[in-house]
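The full complex has more chains than appear here; those shown keep their coordinates.
The letters A and B name the chains in turn, as written, and every chain counts its residues from 1.
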Amino acid sequence: MREIGIGIIGGGYMGKAHSVAMAAVGAVFNTPLRPRLEMIAATTDAKAEAYRAAYGFARGTGDWRVLVADPAVEAVVIASPQETHRAIAEAAFALGKPVFCEKPLGMDIADSKAMVAAAEAAGCINMVGFNYIRTPASQYARALVAAGEIGQITWFRGEHTEDFAADPTAPAHWRHQGRANGTMGDLAPHMINAALALIGPIARLSADTGTVYATRPSPAGPVAVTNDDIGQFMCRFANGAMGHLSFSRVSTGRKMGYAYEIVGTTGAIRFDQEDQNALWLYRAGDPPGMRGFRKILTGPDHPDYLPFCQGPGHGTGYQDQIIIEARDFLQAIATKTNIWPTFRDGMEVNRIIDAAHTSAASGAWIEL
Amino acid sequence: MREIGIGIIGGGYMGKAHSVAMAAVGAVFNTPLRPRLEMIAATTDAKAEAYRAAYGFARGTGDWRVLVADPAVEAVVIASPQETHRAIAEAAFALGKPVFCEKPLGMDIADSKAMVAAAEAAGCINMVGFNYIRTPASQYARALVAAGEIGQITWFRGEHTEDFAADPTAPAHWRHQGRANGTMGDLAPHMINAALALIGPIARLSADTGTVYATRPSPAGPVAVTNDDIGQFMCRFANGAMGHLSFSRVSTGRKMGYAYEIVGTTGAIRFDQEDQNALWLYRAGDPPGMRGFRKILTGPDHPDYLPFCQGPGHGTGYQDQIIIEARDFLQAIATKTNIWPTFRDGMEVNRIIDAAHTSAASGAWIEL
């Protein structure tokens, strides 16, 4: 058992989630490498101090450069806005430090490419935080597909839909401005990453995006919305499967519509994050009359995907995914071997988002 | 109460369903116009006689022209293969007889146009059998949308997926040949009709279709499949809503995946024909904390859509939809007023299928 000093940049929702994860992961998984909450960075010293005290770090700083440069910080977690991702990652890699970066990987494909190049040049461990894919259910789905349990994949449909922006009377918000903050920038990365993880590379796509509410109210009058509320694309995967992905922040009633269905020649899988401990599996080879989608509750029967002691029916929640991510990041560091999804995987997601924007503008299919 | 002589052409699955419906509809709905099972037509006299005896008709014939021309046959139900639809309908309209025609309306858009022209020139009652849309749940969904209960519609997703052709080892079949027998011809009409009924006209679309299994086995060796196993399109409705429809006959595990979700600015609706007596409704105006999709069981609280005496929780099944169709067809005849969906509605469905094929071939969006 060895300690590692962790520095986290950002103390908002995801910064908090990673802080809790780093505090808990050692006990949960009995990790050989044990995080020490060394430093947290925020935009001001005062905020950093508040986060430090709240989350239990040793030190806080209003300057992420201080954190990255501090010798006691041996690994960096980036949970700050996406426009900061690239500079932070480049600075950390320059010092040979491993980096975990929240999705998406920078602002755009240019950022992603630079970040991948920096990581690979430095030979540093790098990982992107597409956290939902780390539920035991989705990891088990991935393993079932990879093992050929549902045969050759013929169809994939995925969505990431929420309703946080569904109320047209709610006030204008920074999320309504800037391409990277739209639905394609904010929600699409999760499900594109899932599609790549579950099915494999996407070969071509045709997309459509839309702004459902052209303006949002503000005290000073209506404010124009400059990014997408909703988006979708049809695609073909490299393995020939047909696919469809859709994304929305205005899907009234949907709280966590991270959901997919995978159809294969001998079976099918369904998942919905709103019931995150259940995976639905259909096996065409079951005896006739007994065929049906079975609701599998993840638990001790899935030790490879839920590797900590957990009683039957003891469900995981959102925080558990982040703890599993922390475990994998620590393991990658300890073994000096990257664990999926790396920055390169994150770049691939950005490349697909880029293509989707291009296709939506032109109306044509894009080859990837 | 008055009798009307019914002639049904075709004694297979749908011919039987319509025969049972015509035998039952009078008692179920206490219809003023009462069907008399006058004649059934099949491809041979022997088959017609077998159907006659099995379903309780007075007479049978191996020639549909005899049936159409018989003076005691006052209304015609077409349940024969789609290549026969046009000639039968034209003959019946020429004699001034009302016609109910199973979907799709003829082989292609040319057939549909001719059939609409014939119906409208003759001024005859005409109806198309998109039966699933007539479940009480879907009729109630339609009414909720029309009444603005979920606000302005922003998104529609529909599918009609089954797995009857999912097994690649199953032998070649006539359904694997000919554009009209593919998934776009066989399953797509139902969900396109639903989309039009629930949301309104489609303004443009971009489609993709695919043949998952290029060949099917036969004793004489592999037979090439000449139509589509799977298809999808993205669309925009005339009212601005974004949409997606998908269709498959190889959707392993899906038995009756006639399912849709409708998102509006103040609510959302979900439906799946595999649980056909339930409609899921979300109302954004519910008290905070109490919001959620509610599972409404159709029953006596929905008298406009389930207009016969039915106890609470007494679910409807597939046959009930056909009985409701029969009621509506009789009512249209009795009141000399067409009831949706007419041949013109059926033609519109075919026009969209046509556009989808064109788009899938060109990769471009099609304006409708």
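Some observations on this one:
One rule holds in what follows: a contact is a pair of C-beta atoms (placed from the backbone, for glycine too) under 8 Å apart; a residue touches a chain by one contact, two chains touch by 3 or more.
Everything numeric here is computed off the predicted structure, so don't read it as measured data.
The complex is built from one repeated protein sequence; 2 chains are visible, and the structure file as a whole lists 4 copies.
We take it that only the chains that are shown with their structure count from here on.
For the pair chain A and chain B, the distance between C-alpha centroids works out to 41 Å.
Those residues of chain B that touch chain A in the complex are listed here as 150-151, 154-155, 157, 163, 166-168, 206, 208, 210, 212, 230, 232-234, 236, 242, 244, 246, 248, 250-254, 263-268, 282, 284, 291-293, 363-365.
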